[in-house]
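The complex is shown incomplete by one protein chain, all other protein chains being positioned as in the whole.
When the chains are written out, they are named A, B and C in that same order, and each has its own residue count from 1.
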Amino acid sequence: MSLAEDIKQIQSKQDKKILLMTHIVLGYPSFEVNRGVVRQMVENGVDLIEMQIPFSEPMADGPVIVKANQDALENGTTVAQCLEFAAEITETYDIPFLFMTYYNILFKYGEEDFFKKAKKINIKGLIVPDMPPEEGETYFSRARKYELAPIMIFAPTSTNARMKNLAGYGDGFIYCVARKGVTGTQTSFDDEFNNYIGRCRQATDLPLAVGFGISAREDVDYLIGKADIAVIGTKTIKLVEKKGVDSVGLFIKGLRR
Amino acid sequence: MSLAEDIKQIQSKQDKKILLMTHIVLGYPSFEVNRGVVRQMVENGVDLIEMQIPFSEPMADGPVIVKANQDALENGTTVAQCLEFAAEITETYDIPFLFMTYYNILFKYGEEDFFKKAKKINIKGLIVPDMPPEEGETYFSRARKYELAPIMIFAPTSTNARMKNLAGYGDGFIYCVARKGVTGTQTSFDDEFNNYIGRCRQATDLPLAVGFGISAREDVDYLIGKADIAVIGTKTIKLVEKKGVDSVGLFIKGLRR
Amino acid sequence: MSNKGYFGQWGGAFIPEVLFETFQELKEAFAEARQDEQFWREYVNLMSTYSCRPTPLTFAENLTRHFGGARIYIKREDLNHTGAHKANNVMGQGMLVKRMGKKRVIAETGAGQHGVATATMAAKFGFECTIYMGEEDIMRQRPNVFWMEKLGATVVTVTSGTRTLKDAINEAFRDWVTRMDDTHYVLGTVCGPHPFPEMVAWFQSIIGQEANRQIQEQFGALPDRVYACVGGGSNAMGIFQGFLDHPEVELVGVEAGGRGLDSGRHASRLAGTDGSAGVAQGYKTMFLQNDEGQMQDTHSVAAGLDYVGVSPILADLWEKGRVRFEAATDEEVMAALDLTMKKEGLIPALESSHAFVQAFKEVGDIETDKAVIINMSGRGDKDIFTIAHAFDDPSWKEFIIAKGDEYVAR
Partner (left out) sequence: MSNKGYFGQWGGAFIPEVLFETFQELKEAFAEARQDEQFWREYVNLMSTYSCRPTPLTFAENLTRHFGGARIYIKREDLNHTGAHKANNVMGQGMLVKRMGKKRVIAETGAGQHGVATATMAAKFGFECTIYMGEEDIMRQRPNVFWMEKLGATVVTVTSGTRTLKDAINEAFRDWVTRMDDTHYVLGTVCGPHPFPEMVAWFQSIIGQEANRQIQEQFGALPDRVYACVGGGSNAMGIFQGFLDHPEVELVGVEAGGRGLDSGRHASRLAGTDGSAGVAQGYKTMFLQNDEGQMQDTHSVAAGLDYVGVSPILADLWEKGRVRFEAATDEEVMAALDLTMKKEGLIPALESSHAFVQAFKEVGDIETDKAVIINMSGRGDKDIFTIAHAFDDPSWKEFIIAKGDEYVAR
């Protein structure tokens, strides 16, 4: 089943007002912790999980995720281990999992091999923030070939025309970056945001995921009716750092009534 | 009596093979010490004494005398005190005393006033190493007017013609700098020196004093028959510094048989 | 060069979507400026009244005699205002920023030269300015940090990653994606996403234009070889462009050999065999990375060469065999610097000294009626802490200890 179908199914089956997607950095602080966190997330109703394969140059990420990437690599985390872990997780849980990473990870692995492998271990989509359509001739054709959703990113700076163009390359859903900047800072949901999300809605029929700075129930509430998926990124990483794996479940549960 | 006459008289009266001129820096380490040193010198047969009025920029002097100048000034030695002290000394002892200093001391005192004063306190000559004939129109005419011998300096670098020219300005004696450089380092008396002193002798009928690096009986011996006056400069300053005032007498005595 | 900023297989623009429009605007502004002959004239005028262009080409008579081979000419980018070729790029971009109506500039810096140059440009043009600099580089180049701050810039210490140039670049991008509306990112070398390599190369081409004219005036012919150090590659591209169309002129890029090419402690992406193709920091080039694409910790005594990537334009010229790449070790660099100071009274930056090393290795074997040019990309004043340290100068150490004590005492 494709990611788009997955999402439709989740939406229809469970009649949720909004879906939740969460984010983990593989190997940070350890795969053991990742395992616990994923379990907490799934058991508490998370609908999709993006798993970030760490990269030494996480240009689009903010300090918390940057540090997580760096620590994961310093712990010796390899791409091979990430793929193995992902295979285990997709076997264990029945929600869609995506990879998030930077393009060099695919490039060095071999783009074709990477897609093949990701497909094989039942990954549903890829979020690669430094892969614009202009650079992605082979990337997008391989995504189609292996039926892995290439998640396109909209930004507040994207024009309407640009959004339409981007949407044409995408599948599964669109990742709408809630504001300018990097991951990890609070977003203010105001008229400007509403206008932006309206433009996103206009540009595509794909589900809209909104990420960057979503950290509390109010944020999720605010997105209901405006977007299809709320993305929790940095917040759970900080939570695990401060309060441990077991705090994740309660937090997730509290995000939706 | 002029300095030239003084010297003739000393030479004839005492039948010395060579005269001795010594050097002190006024106010270093104190006038009290100066007083003792002069007494030791005179009592032990020194024939002439040059008294250096300290100057802040003793460009032609070596480190020992530079330091003596500097310390004297730091002790608060003034030109006025130097003149007063000189008056006392010339009253007390019956040998010729000269001033050695740099031109700015005269210039600031007022050239005319300085000559007048020096004459009055019975100073016999002036050694001013930064006063070449080219700059000395008033200086030399005042020296004549007040009958104070302007001691001219010959250097190994002076040509024969230059020496003749210099001699024409001089009186009393000629100060032959034994070698290049500043005061206070040993001179090697060799063929080059002999040649030089021969050139000096050719250039003038005035008595020749040789200074710079004369510090022992052998040096004085060597000069007998070549020069009229041996000048002991730095050596006695060092002696007083190391062994005190009373060591001067014995040292002076030992310089001539 | 294709429309997408490729040089052979290298280059491109692997940028986050949030910067897409910013890059569109920049590409347009650059394309317009490039069309506009008046722009280049103004640029040359600015560089000749504010900096010291044309910088001289100096005949190194003593070094030539010392090596007994080809005549050595030195292109004096050290005489630029702020002390390096970095001024060329920065003033050019400053003019573009003015054209685009932006009010704030940011930059990364490694050696600090680009940071000082940017802070200087910002002062001159009246822009607000923030400079990102790796913690390790700050330690190596403290005087430059002081000057940036005095010039009115904010210097941000980058503590992520290896705390050097590449991390400062990441951090600058993170700033840019936040404030692209009023901010221009003044990238300091011929790297990064399109149109940066092309743009920086264009501004730096003034070096090669001058050098070509000067060597013909002074020597009467083109040089046999041209040597330049390669960090990102901007000074090298600058001077090489004056001779690219003359295949008889051999172009030699010198990378940081650090402790040696087999030591794993170097920054040679093209010389040696440790580099491999990759995509990072927004462009595709040869990187020093591991098998899985993680960038490696590089090393050089010269902060400005201590970088994982290299200009895509140079990667292409390397692949096509047009530019030969060599590496100079830290040790060789100190020796060449010492010789150059003592023989010619010139103090090349540690970066620039790499070019001198390779020229010195080769020049004795070239006929005496030939000439070579060494690009002296900058002056070594900025490196006093590193150089004094490397020469293990005892009186310098004493001085620093005494100064330190003085400050502790208060």
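Assume a residue touches a chain if its C-beta (ideal position, glycine included) is under 8 Å from a C-beta of that chain, and two chains touch if they have at least 3 such contacts.
Since this is a predicted model, take the numbers as computed values, not measurements.
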Determine which of the presented chains are touched by the chain that is not presented, and list them. B, C
Looking at C:K98, C:R324 or C:K343, which makes contact with the chain not pictured? C:K343
Of the listed residues B:P129, B:G213, B:G233 or B:G249, which contacts the missing chain in the full complex? B:P129
Hidden partner chain, touching residue among B:P58, B:G125, B:G172 or B:G233: B:P58
Across B:I7, B:V37, B:V66 or B:I95, the one contacting the chain not displayed is B:V66
Just the residue numbers, please: which parts of subunit B touch the chain that's not shown? 55-63, 66-67, 70, 73, 78-80, 102-105, 107-109, 129-132, 134-135, 152-159, 162, 166, 177, 180-182
With the missing chain put back, which residues of subunit C would touch it? List them for me. 48-52, 55-59, 62, 76, 79, 81, 83, 119-124, 126, 139, 142-143, 145-147, 149-152, 218, 338, 341-347, 381, 384-385, 387-388, 391, 393, 395-397, 399-405, 407-408
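The rule we apply is simple: only the chains that are shown with their structure count from here on.
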Which chain pair shows the largest tally of C-beta contacts? A-C
Mind checking the centre-to-centre distance between subunit A and subunit C? Centres are C-alpha means, answer in whole Å. 38
So, what's the distance in Å between the C-alpha centres of subunit C and subunit B? 65
Got the subunit C residues that touch at least 2 other chains? none
Within subunit A, the set of residues that touch 2 or more other chains is none
